[in-house]
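Left out: one protein chain. Kept in place: all the others.
Residue numbering begins at 1 within each chain, and the chains themselves are lettered A and B in the order written.
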Amino acid sequence: MHEGRATFRFEKIKSLGKVLVRMTNSQEILKVEALEKTFPIHGSFFSKKRGFVHAVSKVSFEMFKGETLGIVGESGCGKTTLGLCLLRIIEPTGGKIFFEGKDILFLDRMKLQALRKRIQIIFQDPFGSLDPQWSVGRIVGEGLTIHKIAHGSEMEDRVDTMLKKVGLNPEYKFRSPNEFSGGQRQRIGIARALILEPELLIGDEPMSALDVSIQAQIINLLTQLQNEFHFSFLMISHDLSAVKYVSDRVGVMYLGKLVEIARSHDIYHSPHHPYTQALLSAIPLPDPTTRKKRIILRGDIPSPANPPTGCCFHTRCIKKIDICAKEEPKLKEVKPSHYCACHIQEA
Amino acid sequence: MSDTITSINASKKIFHSLWSNKRGLIGCVTVLAVMVIAITAPLISPFDPLKQDLSLRLKPPGCKGSSGTHWLGTDHLGRDVASRIIYGARISLIISLSAVIIASILGITIGLITGYFRGKIDTIFMRLADIQLAFPFILLIIAVVAVLGANIRNIIVVFGITGWVVYARIVRSEVLSLREREFITAAKALGGSNFRIIFLHLFPNVGASCIVIATLEIARMILMEAALSFLGLGIQPPTPSWGGLLADGRDYLFTSWWFATFPGMAIMLTILGVNMMGDWLRDFLI
Partner (left out) sequence: MPYSRSIIREGEVKYVKKYLLQRLLQTIVVLVGITLIVFIILHLTGDPTHLLLPLEATKEEITLFRHQMGFDKPLYAQYLHFLKGVIHGDFGQSLRHGQPALYLVVERLPATIELTVAALAIALAIAIPVGILSAVKPNTSTDHIGMIVALMGQSMPIYWSGLMLILLLTVKLNLLPAFGRSGLHSLIMPAISLGFFSMARIVRVTRSSMISVLGKDFIRTAKAKGLTNYRVIVLHAFKNAAIPIITLVGMELGTLLGGAVITETIFAWPGVGRLAIQAIYNRDFPVVQAAVFTLAVIFVLINLLVDILYTYLDPRVRYG
């Protein structure tokens, strides 16, 4: 129901004729190759490891300058871990990441610091992502202080400008974040990330904790800011309808693997992977007269500590064939710019 | 400008909170009174606490002396009990406040570092804490002071160095949960150094608990110092300390009851005040 309302509002935005022109050129800004992150599991009373959680399993994709790439999947599929790996807040256990052509996995301290100015992140929890003991102005300006970009009155000016850009009164900079609503706090978080003028912004489920009406405002704000600052936006979410209208391309993750990636329109109108098809069938439509075939997945999601052999999805797939249990499908181009990892090649 | 606005707001909040919590108000007023008494001791003390007058030995409260009334009586050397209590407050406060400052700095730093970095350093300090807590504390202090000698400096140092555990434990457990919060991840993503995260982000968020702990620790240290002095292992006579007064009074318990009663009451009222203030602080800050 809620998703229906959001869809409705996004439709409204489109129909208001706001054509958002984004500078999309085919220059690569990010290239991820076979990225892997496993976490060891420790038993409580034993100190020897009892296994590994494969949070991110050989994920590869590219991102282009100025585009918005959406990464969707259910909770626990590894998308947040992926985002944190790109920032190197979590260190990947395998694979490579190239940012603007340079390998960022083996950087010295100074270069890593410099990288931080160029890739930034906004978080899911508006109530946990701002330090309750700091004032709003100090929070927003922290990046400037850390990187010694500005201080004193120049910093204040920049903070004021940034607050205005996200739709907040600069007078708020003296207040504590506890005095603000979820939506306002997210704006503060956005201001904090964008004040460094990064080239890549990662949004880790930035709207999941907000009310539906606020979600629309924030999405609007992000799109507007993207036009102004020209950053590339990696939006991680489990909200399919929100991702649909914002992204140029969408990637679908399941159990740590990227199973499909294509242009937004293609994903929603001709999904190839059975999992994507099932996901899309679950989006409620605002029109009660339309009927949709709802694909219901069998069974429960397997544990990421013990993923299935072969294709990670085969245990729940209704279309599976023999080979699915034995061999892991690779991402193949099934249509121009449309990649799918599945042994069955049907639409 | 922003600082004054926030500090005006803060004092308003404190005032309202105290007004509604009468116990806290009494506690704070008591503590303030004790501090004022200690600081202005030379001004308000009716007699010189060290001046002996053997003709006025063990006189009951209210007796008239050469330069005024001994409201609380005299001790076995003719000294005014009230004045000795007033000066004793100085000793108690100096020792407890200094020791608390040392212990809190040590304990908070250890708590922050072990909670944030974990690993070996965490195990070492937690084992150390276990070992230290295994001792009946008093005995440890007594033994150490006996070996090193009983003077103010040693007492402050021993209290301070052994008092770190309670701060470290609580700070550590709070840091363990705080470090998973997103604002810490945000600080890392912005490029914040470990130093910045620990002292600018984590520390302000554990500060409230630390203040509450410190308050209760002050009470505990006043009690411990008095215990030491009572056993003769603390501040040595003739310097007046509350515990020492009690020890002297004990010898004359059967004849001159006032000698032991009033210093003890002073201790009790002070501790009561500190405890009430600590309770209020806990409710106010957490």
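We adopt the following convention: a contact is a pair of C-beta atoms (placed from the backbone, for glycine too) under 8 Å apart; a residue touches a chain by one contact, two chains touch by 3 or more.
A quick note: this is a predicted structure, and the numbers were derived from the prediction, not measured.
Interface note: of B:72, B:142, B:156 or B:200, the residue touching the hidden chain in the full complex is B:142. One chain of the complex is left out; on chain B, the residues touching it are 127-128, 130-140, 142-144, 146-148, 219, 223, 226-227, 230-233, 243, 246, 249-250, 253-254, 257, 260-261, 264, 267-269, 271-272, 275-276.
We adopt the following convention: only the chains that are shown with their structure count from here on.
Centre-to-centre separation of chain A and chain B, using mean CA positions: 52 Å.
For chain B in complex with chain A, the touching residues are 1-2, 5-6, 181-183, 185-193, 196, 201, 204-205, 207. Within the complex formed with chain B, the residues of chain A that make contact are 84, 87, 89, 113, 116-117, 120-121, 123-125, 128-135, 137, 142-143, 146-147, 173-174, 189, 192, 196.
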